[in-house]
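The structure under discussion appears below in the form of structure tokens.
As you look at this complex, bear in mind that one protein chain is not there, while each of the others sits in place.
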Amino acid sequence: MSEIKRFAIMGVGGYVAPKHLQAIYDIGHVVIAAMDVNDSVGILDRYFPKCQFFKEFERFERFLTKEKREGRGIDYLTVCTPNYLHDAHCRFGLRMGADVICEKPLVLNPWNLEALIEAETQSDHQIANILQLRHHPEIAKLKSKIDQSQGRHQVILNYITPRGGWYDVSWKGDKTKSGGTTTNIGVHLFDLLLWIYGPLEGVVSLDNLPRTSLGSLRLHKADVQWKLSIDFAELPNGQPSLRQIICDGEEIKLDYGFDGLHKVCYERIVAGELIRPKDLRQLIDLMHQLR
Amino acid sequence: MSEIKRFAIMGVGGYVAPKHLQAIYDIGHVVIAAMDVNDSVGILDRYFPKCQFFKEFERFERFLTKEKREGRGIDYLTVCTPNYLHDAHCRFGLRMGADVICEKPLVLNPWNLEALIEAETQSDHQIANILQLRHHPEIAKLKSKIDQSQGRHQVILNYITPRGGWYDVSWKGDKTKSGGTTTNIGVHLFDLLLWIYGPLEGVVSLDNLPRTSLGSLRLHKADVQWKLSIDFAELPNGQPSLRQIICDGEEIKLDYGFDGLHKVCYERIVAGELIRPKDLRQLIDLMHQLR
Amino acid sequence: MSEIKRFAIMGVGGYVAPKHLQAIYDIGHVVIAAMDVNDSVGILDRYFPKCQFFKEFERFERFLTKEKREGRGIDYLTVCTPNYLHDAHCRFGLRMGADVICEKPLVLNPWNLEALIEAETQSDHQIANILQLRHHPEIAKLKSKIDQSQGRHQVILNYITPRGGWYDVSWKGDKTKSGGTTTNIGVHLFDLLLWIYGPLEGVVSLDNLPRTSLGSLRLHKADVQWKLSIDFAELPNGQPSLRQIICDGEEIKLDYGFDGLHKVCYERIVAGELIRPKDLRQLIDLMHQLR
Partner (left out) sequence: MSEIKRFAIMGVGGYVAPKHLQAIYDIGHVVIAAMDVNDSVGILDRYFPKCQFFKEFERFERFLTKEKREGRGIDYLTVCTPNYLHDAHCRFGLRMGADVICEKPLVLNPWNLEALIEAETQSDHQIANILQLRHHPEIAKLKSKIDQSQGRHQVILNYITPRGGWYDVSWKGDKTKSGGTTTNIGVHLFDLLLWIYGPLEGVVSLDNLPRTSLGSLRLHKADVQWKLSIDFAELPNGQPSLRQIICDGEEIKLDYGFDGLHKVCYERIVAGELIRPKDLRQLIDLMHQLR
């Protein structure tokens, strides 16, 4: 029987936090402390009603320090704050003597990644990046098919998930905070492409418009035409979103099957199967090139 | 065929905002602008993807001023910000030439109410307070039964809706911002009691503990024993919440039937049937007495 | 004997606020209320120890509303908040039934100016912009000399006032908030040029670097070469700043004589001599063109 792990979570008031709370809950662990600058966090009661909540980093740090001094330190820190804060919060988790589980993108820039790899090396703990789409059933099938295939493939990726004007006003619309759409939304997709068809051999073309980006990549096993957009005008008539990978003319739809992927990630991580900072060098380099 | 009304909403990032968005959407009107200091507001896309969003009051004011100058002013301002900001935001709506729909409690103190009544009088517009429980089917039945009854009633009110530690850290836990539990949660229930059994003849007893309050009231048609709590320890074994009114020994359960009540409120308000500031003097006085 | 005027001030925690407090104090008036999101405002005690202070706009609004209802409304609202908030705060002052005294630049964009002119027209009150350099003794002399002169002049303007890296990180470094260096620092100087040599006949050239801007203007009475910079590297050896206007080869130094200019502005304004929004159309247009 495995022991119950103690988690803390940063960014609990944001959009993605419920998926983490649900995953931790589902696999039987416990969140003992949470923080967010936004105090609209009633969601905590659904999963962990005894969780301590903090609006200020310093009070959160004080609480975790006290718990640790008294022999009740956390095992894991989950980081789902805005992207540009990830590396600082990951380092904080390591310093508190915890392993870290961090939302994507792990960091914005290659130099942030190297700093994090160094911090991880100097600690006794590890950082795991959440890239849940690798566990999507259609993706898993595609990956195993390509692994067994010979020759190059022709791949078209379209990912049109419109967002209203709020997106541009929020931190997600600030390139220095989110990395922009290619990073914030695209990181998943470029990770899949590299994972399945990589490594990268070159960025062939690139066109960054305000709410749409597109380009082509040369990967070891594929030529890829990609397009990412948060613009309603890019959608085919009447559809709410378009998420497709077309490989050699065969379409893979990604509009379903997302539920529960965070749980799979958490199970793998707790079992010791991690996507670590050092595994992300090529991805973070590519994100950087695409800006 | 009625015309489409233009709404703006303040506090769109908070807990109760989705109910307002849903209600406005359901009755066929449109939200053109929204603001919140918290930018986690993707919910807007579900209802009004073309809505403008603002993180700063001043930019929101500028946009609404521009719309008004160009003949596209808003018809309604919906206010679902923290309680202590309600009166300032209601006055802002009136100044922008709009009617105002405001979450409960309308204000924290009797003097805030008088200032708001005066502002309303000096404008050509009106303020409507949302008190949706009056439209709950069980409550409507009770109200009509009591209206036809003679004599006094014995009423017990228990409202135990536990909240975790985050509640105390959030603005809801700050008495100067929320009015405390008796106001923030209790305002609904005291409104029902006054509406059905009132007017108030006296506060007989009162006991305010940190997370629980209880007391007894003498109303024109009833003696009331009430208890409000956000403490898990107050719950009967295994229940997630307890919401009951026992009138002359007969229990009315309020644990269901909340869905859609905001829609009813909006329909009534747009039809001109309002609970206005001047209708709330007794309620706000009572809230003030109970602190 | 003139009566004591009642002031409120927004932005009291910022860099320029002490000049306003000093001016109001020196001419014998009183500040009854102040607000800033930053609470490091001990400066108030030096001038107006009985002043009420507010960290939140809504509580400030509530206090001023109460004062007004009780017949003690403010006569003037002084606005020294970040530039992009000026117009919203000016409108707030008008709505509170006060005249407004606003720091430069009054607004960032021509359309903001028109909205403000309209708001002023619809109120019984006026907005005065602070442009204190017009009262600098050297400038007054130059103005009267040019007024009496014939023909065109050759003018060189150099204004090098270095700022450290904090400037770029602060709201002053955010073009959407300050208008950038040409607006935030340059507005004074372009106002002087237009006032003395105007009106504008054309922007001949323009070069905007990150921390330095330069260009040439054709004015009715002069050809102007200007350079503005906040870069230490632009300074002549060993000098802390360079502020000069060279008119037909004759240098006017602006490195002294700034003390007390706000007081002169306040005296003029209270005496009814205002620089009003409608007087600023050409200046705000030019600022807009230079971005």
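Should a chain be cited, it is by its letter among A, B and C, assigned in written order, with residues numbered from 1 in that chain.
The definition used in the following text is that a contact is a pair of C-beta atoms (placed from the backbone, for glycine too) under 8 Å apart; a residue touches a chain by one contact, two chains touch by 3 or more.
Predicted model only: the values in this text are computed from it and were never measured.
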| item | value |
| --- | --- |
| Neighbouring shown chains of the undisplayed chain, as defined at the top | A, C |
| Option from C:F7, C:F54 or C:Y84 whose C-beta touches the chain left out | C:F54 |
| For subunit C, residues in touch with the removed chain | 13-15, 34, 38-42, 44-45, 48-55, 162-167, 169-171, 232 |
| Contact set of subunit A toward the excluded chain (per top definition) | 56-59, 61-62, 65-66, 69, 84-85, 87-89, 91, 95, 111-112, 115, 118-119 |
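We adopt the following convention: only the chains that are shown with their structure count from here on.
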| item | value |
| --- | --- |
| Computed distance of Cα centres, subunit B from subunit A, in Å | 38 |
| Separation of mean Cα positions, subunit C and subunit A [Å, integer] | 46 |
| Sequence positions of subunit B contacting 2 or more other chains | none |
